[in-house]
Each structure stands twice: as structure tokens, then as C-alpha cells.
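First the structure, which I've put down as C-alpha cells, then a few questions once you've had a look.
Missing here: one protein chain of the complex. Every other protein chain is in place.
Per-chain residue numbering starts at 1, and chain names A, B and C are given in the order in which the chains are listed.
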Amino acid sequence: MAKHCDEPVTQIHLKPKMTVNELVTAMGMAGAYNGGSLSRAVEIYGQMLRDPETTKFFGLAGAMVPAGMGGIVSDLVKNGHIDVLVSTGANLTHDIIEAIGCRHFHGTAFCNDAELRHDEINRIYDVYLPNEAFEHFEEFMQNVFRRLEPGSTISISGLLCHLGKNLTSGILHAAAEKKVPVYCPAVQDSMVGLQYWLFSQTNQVTVDAFADMPSLMDTCFTTKKAGAFLVGGGVPKNFILQSMLMTPNGFDFAVQLTGDRPDLGGLSGATLDEARSWGKITETAQAVTVYGDATITLPILIAAVMERIYYD
Amino acid sequence: MAKHCDEPVTQIHLKPKMTVNELVTAMGMAGAYNGGSLSRAVEIYGQMLRDPETTKFFGLAGAMVPAGMGGIVSDLVKNGHIDVLVSTGANLTHDIIEAIGCRHFHGTAFCNDAELRHDEINRIYDVYLPNEAFEHFEEFMQNVFRRLEPGSTISISGLLCHLGKNLTSGILHAAAEKKVPVYCPAVQDSMVGLQYWLFSQTNQVTVDAFADMPSLMDTCFTTKKAGAFLVGGGVPKNFILQSMLMTPNGFDFAVQLTGDRPDLGGLSGATLDEARSWGKITETAQAVTVYGDATITLPILIAAVMERIYYD
Amino acid sequence: MAKHCDEPVTQIHLKPKMTVNELVTAMGMAGAYNGGSLSRAVEIYGQMLRDPETTKFFGLAGAMVPAGMGGIVSDLVKNGHIDVLVSTGANLTHDIIEAIGCRHFHGTAFCNDAELRHDEINRIYDVYLPNEAFEHFEEFMQNVFRRLEPGSTISISGLLCHLGKNLTSGILHAAAEKKVPVYCPAVQDSMVGLQYWLFSQTNQVTVDAFADMPSLMDTCFTTKKAGAFLVGGGVPKNFILQSMLMTPNGFDFAVQLTGDRPDLGGLSGATLDEARSWGKITETAQAVTVYGDATITLPILIAAVMERIYYD
Partner (left out) sequence: MAKHCDEPVTQIHLKPKMTVNELVTAMGMAGAYNGGSLSRAVEIYGQMLRDPETTKFFGLAGAMVPAGMGGIVSDLVKNGHIDVLVSTGANLTHDIIEAIGCRHFHGTAFCNDAELRHDEINRIYDVYLPNEAFEHFEEFMQNVFRRLEPGSTISISGLLCHLGKNLTSGILHAAAEKKVPVYCPAVQDSMVGLQYWLFSQTNQVTVDAFADMPSLMDTCFTTKKAGAFLVGGGVPKNFILQSMLMTPNGFDFAVQLTGDRPDLGGLSGATLDEARSWGKITETAQAVTVYGDATITLPILIAAVMERIYYD
């Protein structure tokens, strides 16, 4: 038998009422393409979550909350599986919208958007969000912002924690409860940011763009080990990966779920091997990328990891 | 509440030891992007398989057998869920290789291919196949071809059935057992074809390229309803969809799993709506596309459908 | 300066009235991602076309003729730049449709396909083709098929040459004029094939699926060098690449334009390095893949190569 060839592909035979983890185990024995990568991601993320010395970073990009993935993230926070959360502003906007009782709706991507505009519906691919949600959102945001101390200077994570404390469900609420910092470097780039601009026209609170850096850097310099779980690319991926750049260390675990592709050169689609050249992840880090839609790969991966953690 | 907005997105909360179908049901209640499409695909395929009046077509493209997906397909054939199978030649080649006892192996896509060449290993993304498998393959194929009647004319499905009868496992074997026709319009374009060319240098059997058309057309003209399940695009997708073009009918059910994209214009990535304009699928056909890697979407989809069929 | 770093990226500054080749040269000096690959593809294809010892294979997949790319291919044939053409049946169908005077039309991908069906328009992404084109097509095809000798056996390339001789423009016509063989292994999988099936219901001409293999194999065994230019994947890519597998040689030049991605494992998106492990291309072959839509990359590439060949 030729060398390099010792672990054979096992054809998948599905069994009745398989659990998600049993299916992922079968995918791992098949072991090819993104099905194989998904199985390795379950292994790596399982190890990362079980390791008490590892600080667990979680990056959240893409319109995940409108797609119902927010519940998975808030549960991870509640269960202590996230130490540092970095998110786009959009996910936090939609998290607040759900937390104040508004809903996103099943729609279709094949529609007339001018008509939707007339019907006061905003579309996110095949998800619909009525304008009135933004009216409730504005009322909530302005009310909560007014409780900020006039003349003070605040960090972005401080602003988000303030919001989370005024909510009773969702990601920001869970993070505030569990004292998990939520970083959102581009908070201006979201409805949260636009609401803050509205507020700032008649109120004076300074949001210091860099005020979060010292505590993040402290975490990076003091942790023994670090792990990154990245849903999508964008600012969350880059901000997490660059955070270890200033330290002598790098991430020891890294899993990314992305629909992008590497050959376009952008960081969102970049391989985790590329991150090794920069020292963002260590030379020996366990790392895997699963290409695909996170509305499929994220629930499978987390369901399988939870089954392994709580039942193995 | 704005119109069009009556079915809210339900945030996913994973439960311990969920079965695959329970997870897919949760994805359906979230209902967005490809996770939502996957859930609809489970519904449509479940309906299609339960409908006794529907002829079930299955298209198999992409290197699915080397990735361990062949077991799922052969089980579907054995369980009576496939009436007409259309495959690339490559999948049948690798099915035979596994059926004669050779194996594919877990490898890596990040390697030196010139070194692999020296090590006599053929690579399919991150799957390795040693050259010696092709030696056993050649021996098997030439032996079996020699049993064809000299001077005869044969159809492609006849040739493949002949191979299946000489095997004891795998897709071709199951199809031969269950008398499911296997169409492979481009059989020349595969190692099966190259072996046949070798055989034909010293033997005279004519493979009639069009000999399969009459029976396929008979099926299309006489079936009450038709359903298409398409893994990947290529010849299998087009050959299945065009088969109804000559009849007054079209497919009533269609599910496709593809990693391609529509905007490049190729049929592999074309939407199923496009197929409505041609009349390949009916105006009212239930149809859905799930974009992603079939090594993830296929096992989930089939596991969930089987759970619904056998336990609901 | 660190090693490996001797050729700097040159920022692009566009000049007024640049020729396509001047732009590609600037892309080459920038040299990154697919822009850099496109520039290397121009170099490799230029070398390949200039090499008198190299047999030039051309693979044509994807709906290229409906998108207006057929003119580029027929010009390449006319100018002696293609020795062996392998095509999908669909491209040949649309080539014949244009050659008999019917037209494809600019449409839109965002439309109601059920309405198009009522209007008797077939859609290919954003290209429209009226049904009446298929009526003219049927008339032409049946007329030409009737001129085949009853009771004879014919190869697929022979059938296509017969069609080309009865046309006065387009790819098949140019190929017939220049005696360039056109291989189409899956000819059944197209409207050409469906028309042939219609014909065969009342006429007896056998199309031998394997009759083209001996002459193709002769070419592969006798050529000093071989080059492959691949538009899209599918059967044309695989059929061309596998053709050298039986010989002691492989392709010395290879360029592919594809919109697919490697991590799904399918051959259409596979890298050309993967082909080295199989020996389809030689260890030292010059090879490059340009990812993107061939309706952009093909015209640029060929315009630049032509400028270099005829003006340098």
C-alpha cells in the first residue's frame, strides 16, 4: 500500500433516528471535503471548550440573528462557552430587535423590492423585517441612551453592556449577565450607531473608539492559551485574529465557518494557514475552515459539540 | 403588522442529543438562507418519496463516491427510493473500485502533487487513491468486458448493468439487483470509458450512444408524476431535466444540492425557477435549491427524510 | 530584504486608451489574486499557441454560446488555434441555433419564469431564447439527419462534422471547414441529442459512443507536446485531461477559466496541481487557473493573446 494512505474513507450508511453527533461522526469517517472539515471542527471546538486554560473568543459576522442563529450564540454565552465576543453592529441591532419583542419573518428572496418598500418591509435575503420594528427599536434605544451619564466618556463595550443590562433576553443580555465583554469595533456602522448619532445630536457622551483596547490586550497578554471560533469574516474575524499579534503568542485553536473563498485575497475568505504566516495562530495550532452557509454548519457543529461535552 | 409577515423566525435553541430530523425541524422554524432551504428540501423530498405515482429520478455528479457518499446512494437504491439513476462516469468508476475491495484514503489538499505522483497516489481534493487500485480495476474491467457477446450492440445502461451483476456491493450492484436503470450519457469520459476503449482495441462490441433513449422516453411519457433529486449539476442534472422536455409534462418535485452559483449562466448553477421557463419542471412544481457542499447537505437531508418516512 | 521577495507588486495606474494587452500587462505587474493569474494565463496560452509542436485542445463548457462567446471560439478555430475541440452538447445546440439565423436575446434573471413559460421564452440566466428557435432547429436537424446513410454506423464527431458541413457559420461550420474534430461525449445530453432520438425513432443509424476514441488516442500518443485550454469544467475538462492518462505523457500547458471552487471536491473546480498527481499534466507543466466568469475572463485573455501574437 502506498504511503500516506492508512486511514480509509468509510462510506456513510445512515441509521434511523441518528443524533446529530452520530451523523457528524459518520461524516468524519467518510472524512472528505467540507463534511470532513466539519467533523474536524467539532473535534477542535470540543477540545477548545473543554480546555480550562484557554480563553474562548467568538466572532459573529453575517446576518446571523435575523436567520435564527442568535439563540445558539446566547446559549453559548449563558453556558460559559464564550469569554470574549466580537460582533458586527448589525447582529447586535437585530438581537435587540428580537429582545424587545419584535420579530423577523420568513419571506422570499425572489420578490419585488420596490413593492416591499411600499409595504414597509426591509429584506435580508429571504427574511423580512417590518419597518415598525425600527420604530420600537428607536424608542428603546433613545430611552436607554438617555440613562448614560451626561458628559461622560464610555467604551463601545461599555455602551453595549449598558444596553444588555436593559434587556431581558438575547445575546447582549446574556453577555451583560455573564460579564462577557462584547466588542464591536465598527459600532457606528449599524442601526445601533445611527441611533447613537441621533442621541448625540442633543446629548454629550463621548464613545472612545480605543477604550476597549487595554482590557482586550490584557486578556491576550495574560491568557495561557487562546481559541477562536469565527462565524463569517469581516471585522470580527480580523479583530480577533489581530488581537494576539502584539503578544508573543498566537491562537492555539481556530475554527472558521465561512462562505467566502481564498483566491479573492480578502481576509474574510483567507485560510487559517495564511494566519500562521502572520503569527496570528501558532505554528502548531489546531485549525480548520468549513466552507458553507453557517445557517447549516453552525447548528450542526454546536449540537454535535454539546452532545460530546455533556454526554461523553 | 405589515402584510407578508405572518411566519416569524424562531431562534434556534439546541437540545441535548437531538436527532438529525429534530435539528432540521429547528432549522425550518428559523427558516432562513440555506438552512431554511435544507429544511424545505427535506419536506419536498419526503413528499416525493412517499408519493406512489411519482417516478423518482436521482442525479449524481461531483466526486461523491470518493467522499463516502456512495453508501447513501446504494442504500437509497436498495430501499426502493430511486427508479432512474443518472451518474457521471467518475462516480461509477469509484463505486467499482470500492466494490472490488480497494479503498480511498483520507489525505490533504495542501500537499506537493509532484511528490504524490512519485508516490503513485492520485488526489481528489483531500482524498487519496493509490495507483494500484487502478491495476485491480483494470483486471476486473477487462475480465468482465470479455464476457460480453462478441459482435453485439449494447446500450450504456446495459453495459453498466453487466458490470453491476459482476459486483457484490455498491451502487451498480444495488441497481442491477433492483433493476434500476443507470444512465451515464458520457461514459467515455471516465476510467470506465478508458477501460472500454482498451477492450475495444481487440474486441468488437458496439456501445450505441442512443440505445437508452427509448426506454427513458417511455418512462417519461407514461409516468403520472415525476420527481428529480439532483446532487451536483453537470450531465446528470441536464439529462434528467431535459428528459421531460419532449413530453407534455414536467417534473412535479425537484431538489438540487449544488455548490455552484446562478450568475455564471451555466446549467449546473442554474436555479430551478429557470427550469420552469423551459417547462422542464411544471409551473406549480415544488422545488428548492440548497447551496453548499453535498458532503454536508446530502447526509443531513437523507437522514432527516428517512427519520420522517420510517418514524412519522 | 527577506528571501522569496524580489518581484514587487506595482500599483496599477491606468492610462488613456489602453489596449487590452496593455491592461493585462499592468495586471501582471500588480500580479495578485485572479488578476495576476489572468496575466499568467495570457503568457502561458501565448506560448502554447506559438509552439508548433504542441497539439492544442480546447474545452468548452458552460452556456457560452448564448452569452456571445461563440464568436471567439469560431474565430480561434478559423485562425488555426484549436486542433481538438471538446464541447458540451448545449453549446453546439446554441451554435446551430445562431448559425441557422435564430437569435438569443438580452433578458433579465429577475423575472417570473411561469410568465416566461406562457410567453414561450426559455431563460438562460439573463438570456432569453424564444421557443420558435427550437422549431427552426428541429426542421434543420431532421433535414440534415435524413441525409445520413441508412443503416450506417457513425461516430459522434462524424455526426457533428455532418452538421457543420450543412451550416455556413459558427463553431461547427468552422471546425468542419478546418477539419478540426469536435468531440462531444455526452451528445445525448442536449437538444442535438433529443433531435437525434426523434430521428432515430423512424430511421436506423447507429451512433457508436466509442468510435471517436481511436483517433483521439492516436493524437495523444503521437503528439510531441500537448496543451489544454479549458473554459469551464464538466465533461470537456475531464475528457481532455484524461485523454493523456493512457499515454506516457501529460499536458505541457494548461489554462482553465472556472467559476467553481476546489474545496467541493468536484473535478470542475479542481486545481491543475491536482491533475499533476494523476499525471494528466506533467510535473513541470505550465498551468494556471483563473477563477471568475468566463464572459469576462475569456474575451480579455484572448484579446491580449491575439495582440501579443500578431503584434509582438
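The rule is short, and it goes like this: contacts are C-beta pairs under 8 Å (C-beta built on N, C-alpha and C of every residue); 3 or more make two chains touch, one makes a residue touch a chain.
Only a predicted model underlies this, so the values are computations on that prediction, with no experimental measurement involved.
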item	value
Missing chain: touched chains present in the view	A, B, C
Hidden-chain contact residue, picked from the options A:A67, A:C102 or A:A304	A:A67
Candidates C:H4, C:R147 or C:K179 - the one touching the absent chain	C:H4
Touching residues (missing chain, whole complex) on subunit B	32-34, 110, 261, 263-265, 291
For subunit A, residues in touch with the removed chain	61-63, 66-67, 90, 109, 113-114, 116-117, 121-127, 153, 156, 185-191, 193-194, 196-198, 200-201, 206-210, 212-214, 217, 232, 234-235, 238-239, 242, 245-246, 259-270, 273-279, 283, 293-295
Residues of subunit C (touch criterion as defined above) contacting the omitted chain	1-14, 16-21, 23, 26-27, 29-36, 38, 65-72, 74-75, 98, 103-107, 110, 116, 119-121, 124-128, 130-132, 273, 291-293, 295-297, 299-300, 302-303, 306-307, 310-311
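Throughout what follows, only the chains that are shown with their structure count from here on.
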item	value
Copy pair subunit A, subunit B: interface residue numbering same or different (half cut)	same
Inter-copy rotation, subunit B to subunit C, in degrees (Cα atoms; steps of 5)	180
CA centroid of subunit A to CA centroid of subunit C, Å	42
Computed distance of Cα centres, subunit C from subunit B, in Å	25
Cα-centroid distance, subunit A relative to subunit B, in whole angstrom	34
Two or more partner chains touched - positions in subunit A	32-34, 110, 291
